[in-house]
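To keep things clear, I will list the structure first and then write my remarks on it.
A single protein chain has been removed from this complex, and every other one stays in its place.
Labels A, B and C are assigned to the chains in the order they are written; within every chain, residues are numbered from 1.
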Amino acid sequence: MTRVLGWLAAAGLVIGLVMAFVIAPREVTQGHVQRIMYVHVPTAWVAYLAFAVVFVASIVYLARRSATADRLAHASAEVGVVFTGVTIASGSIWGKPTWGTWWTWDARLTSVAILFIMYLGYLLLRGMIDERERGARYAAVLGIIAALDIPLVHFSVYWWRTLHQPPSLMKPGGASTMPAPIVAALLVNLAAFTLLYAYFVARRTRLLARQQQALA
Amino acid sequence: MPDNWSFVIAAYAIAAVALGGYWRRLVRLERDVERRNARPRRPR
Amino acid sequence: MISYFARAWIVARKDVAVERRSKETLNALVFFSLLLVFAFQFALGPDRERLAQATPGLLWLGFVLASLLGLGRTFLIERENDCWEALLLTPGDKSAIYVGKLAGNLLLMLAVGILLVALFTLFFNVNVFAGMPALALVMVLGTLGVASVGTLFAAMTANVRARELLFPVLLLPVLVPVLLATVKATEGALAGEPFGAYAHWLQLLAAADVIYLVAGLLTFDFILEG
Partner (left out) sequence: MKRHAKFLIGGAVIAAALAYMIYAGVTQSVVYFVTPSELSAAPVTGKAYRLGGMVEKGSMRWEPRSLDLSFRLSDGKATIPVRHRGTPPDLFGEGRGAVVEGSWAGDGYFKATTILAKHSEDYQAPDPASAERHKEMIKTLSGDTR
């Protein structure tokens, strides 16, 4: 099952790369630099997805005390942190040639950085508690509190006048005006990175189960 | 408008290194656990 | 329902009584606040203009630093006096303990906040009287926001390795919205802007307070379990 997921993700990423570099046209104003979008946007989406999964799994853990939910939350937080890191790095590399700066304290960038630190703290907390059951409980509480900050992050781009352009795909009121090949390339990459996320989480969850088994 | 290919390559390279590195870490940890789980069963 | 608040009241009264007799935390925080004012002065130099611009930020930065010290101790008293197990064994809804601890912390941090404002008035020539009612409102809402998450996280980190490191690391990022809102609202209040010009920051602050408070009430039970 996990193996199938892995091959699907790998195939998706290959197709995604082809779409990003061959099918999608060169963008007018930015030139080829705009192709960074096909890795930046999907990783950002996966980061949000991962933290949403942490939130739900945390609630399920507190309600049902299922060890699987706890492992899912742990795995998803870890994978989410990795993807958030890639989002920030690729965004920074995209920002330098287009905005003219690696980093600026604009609302969107700042809040994603805060998200990154928050979930690093979450992983740190998990590492500091040896008792499994108590660690799971504390982490679940922290996962819920941290997730309540995510709406702040997502909607900040609408509240605040920022340098960061609003999301291209899910624009409120009205369909996207982007040409079809760009949209298609973006969608394929979104799917591919989501598959990669699912593969990582499945694998990490299995690993956590084995690690706990080995310790018991 | 210059195309800044170096930035594109850098962004994709960093993504590949980070995600590939995470994948390798998973594989390594899995192997470690496997070894530890296997050890007690083996007679000395 | 009555017994719920009665139990919260007992916890709060006990904490206040302990603090009034020993004055451990308050004394340390008063001294710490003084030191902060000195440190800010040395860091920024004698330039009045620059100090005046940075005042709201420094005030709340000082407040947050003091809260990290003050709130982090919330549950350590119970551990030092071997009362932790007793807390765990308390029957009924344990969020009453949270309410009691939060009330005690609110009192403590409000005192520290008032002290900091007084020190800033004295040493940095900040005119606080112009925006006083608004500033008081910001103070109360901000303290509630900081204390509600702080109390919850203090309970969470009380029994964890490297707790004095982990507490600020977990708390600071979560406090960013509160810090941003209080600084901006204080800026407006001190500059004598009309209330409407920064009312939205108070709305944000109030919403954050509600979220953190309710989340704390709902999740505290899980932290004090077995």
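A few points about this structure:
Assume a residue touches a chain if its C-beta (ideal position, glycine included) is under 8 Å from a C-beta of that chain, and two chains touch if they have at least 3 such contacts.
If you're wondering where the values come from, they're calculated on a predicted model, not measured in any experiment.
The missing chain lies against chain A, touching residues 25-30, 34, 37, 97-101, 104, 106-107, 148, 151-152, 155, 157-163, 165-168, 171-172, 176-179, 181-182. Taking the whole complex into account, chain C touches the unshown chain at residues 180, 184, 200-201, 203-204, 207-208, 210-211, 214-215, 217-218.
Everything that follows uses one rule, which is that only the chains that are shown with their structure count from here on.
Averaging C-alpha coordinates per chain places the centre of chain A 17 Å away from that of chain B.
Centre-to-centre separation between chain B and chain C, using Cα means, comes to 42 Å.
Distance between chain A and chain C, defined via averaged C-alpha coordinates, is recorded as 32 Å. Residue positions of chain B in touch with at least two other chains are not found. Residues of chain C in contact with two or more other chains: none. Chain B contributes residues 1-5, 7-8, 10-12, 14-15, 18-19, 22-23, 26, 29-30, 33-34, 36-37 to its touches with chain A in the complex. Partner chain B is touched in their complex by these residues of chain A: 26, 29-33, 35-36, 39-40, 43, 79, 82, 85-86, 89-90, 93-94, 96-97, 196, 200, 203-204, 207, 210-211, 213-214.
Residues 62, 114, 117-118, 121, 124-125, 128-129, 134, 137-138, 140-142, 144-146, 148-149, 152 of chain A touch chain C in their complex.
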